[in-house]
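The complex appears here without one of its protein chains, the remainder shown in place.
Chain lettering (A, B and C) follows the sequence in which the chains are written, and residue indices restart at 1 in each chain.
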Amino acid sequence: MTVRVQTAPFDLSAEVANLTGGRTDIGAIVTFTGTVRDTSHGQKLASMTLEHYPGMTEAELTRVEADANVRWPLQASLIIHRVGTLLPGEGIVLVVTASPHRQAAFDAASFLMDYLKTRAPFWKKELALDGSGDWVDARESDDVALARWETSTST
Amino acid sequence: MTVRVQTAPFDLSAEVANLTGGRTDIGAIVTFTGTVRDTSHGQKLASMTLEHYPGMTEAELTRVEADANVRWPLQASLIIHRVGTLLPGEGIVLVVTASPHRQAAFDAASFLMDYLKTRAPFWKKELALDGSGDWVDARESDDVALARWETSTST
Amino acid sequence: MKVTLLYFAWVREKIGRAREEVELPATLKTVADLIAWLRARGPKYDNAFARPEVIRSAINQTHVKQSAPLTGAREIAFFPPVTGG
Partner (left out) sequence: MKVTLLYFAWVREKIGRAREEVELPATLKTVADLIAWLRARGPKYDNAFARPEVIRSAINQTHVKQSAPLTGAREIAFFPPVTGG
């Protein structure tokens, strides 16, 4: 289990190799990369700036990752989230899950993303090509995505 | 849409960069890597050999990928499947999906794996450390995994 | 009770500062009480908290509802719904 908040870009192969390299007991590795899109609500973007709440961010990501590890038999997991100013096409977030079973790896990665999007204290501000800047609104669909995991919560 | 059957290893970052590099309209990239596990039914494995049906393999993988592209708004997709003799820890299969939306990327990658496992003509033979060799049995759970996509088939 | 208040994203921009130390009156029991008290401090605060239902809060780096008691709070943060990932 690893959680990192960083301004630097991440390299997919290097991160996966760090996490799983040399291990021969893993069967399935899923990665999710979220990237900056060049368009938002029909406007062309120049860049996106991510602000976060240092301390709480790491605490929330660690909680979310621990929760995933309780729900699924993960052999390794990683969350990297970038902050600062990013250009269209750049990676914002990387989630990696490794498990003996493919469905566990898929579900855990999807769960991590859903939780991260609604719990981890990051905020995006978009800078449009025309110079206007706007904070991104939270999407209701993210809360809906989160709700589907509640039904399978064991208490 | 790309499909490849090869004996050589694949590199995750290089394949993702080939597929999505330079593009700024993508929001989500999911990769699935299936790897050779060192144990099967309690026996330690020396290696795994993959046989396939040249021609039909490529045709089936192409059909499966086209099917995923109809079901989800994919901006790019890739299936690489290795054949020949592989060692524990090595990658067998790589699936990559890219979409504006994360759930589409997750679902399409999961769908591609489920279909690939039950449709593409590959067969695995395991060589145990003790020298015994056995063809891997198909798992009923793979058919069950496949069935969940049928309910959402539009006709 | 002396606490650190933190503001993020447009809450920070509207208030015009990222953090401050304040001495909370003992009459404030919940996060909602604190929001009402902050709004009375001036137009920037009043504007930032004009729609309290869209404000999220955390006490000591843990998400809390506005009905949460302030007991034990050392660090209280206010921010819009999160948009990471």
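Throughout what follows, a residue touches a chain if its C-beta (ideal position, glycine included) is under 8 Å from a C-beta of that chain, and two chains touch if they have at least 3 such contacts.
Please read these numbers as outputs of a predicted model, since none were measured by experiment.
Colleague: Using the touch definition from the header, name the shown chains in contact with the chain that isn't displayed.
Modeller: Even though it is not drawn, that chain still touches B.
Colleague: Just name the one of B:3, B:45, B:93 or B:109 that touches the chain not displayed here.
Modeller: Missing-chain contact among the listed residues: B:93.
Colleague: Looking at the full complex, which residue from B:4, B:23 or B:124 touches the chain that isn't shown here?
Modeller: B:124
Colleague: Since one chain isn't shown, list which residues of chain B touch it in the complete complex.
Modeller: These residues touch the chain not displayed: 34, 50-53, 55-56, 59-60, 81, 92-93, 113, 116-125, 135-138.
The definition used in the following text is that only the chains that are shown with their structure count from here on.
Colleague: Where centres are the averaged C-alpha coordinates, which chain has the largest centre distance to chain C?
Modeller: Relative to chain C, the chain with the farthest C-alpha centre is B.
Colleague: Where the CA atoms of chain B average out and where those of chain C average out, how many Å apart are those spots?
Modeller: Inter-chain centre distance comes to 49 Å.
Colleague: What is the distance in Å between the mean C-alpha positions of chain A and chain C?
Modeller: 26
Colleague: Can you compute the centre-to-centre distance for chain A and chain B, using the mean CA position of each chain? Integer Å is fine.
Modeller: 23
Colleague: Using the touch definition from the top, which residues of chain B touch two or more other chains?
Modeller: In chain B, 102 touch at least two other chains.
Colleague: Which chain C residues sit where two or more other chains touch them?
Modeller: If we look for residues of chain C contacting two or more partner chains, we find 85.
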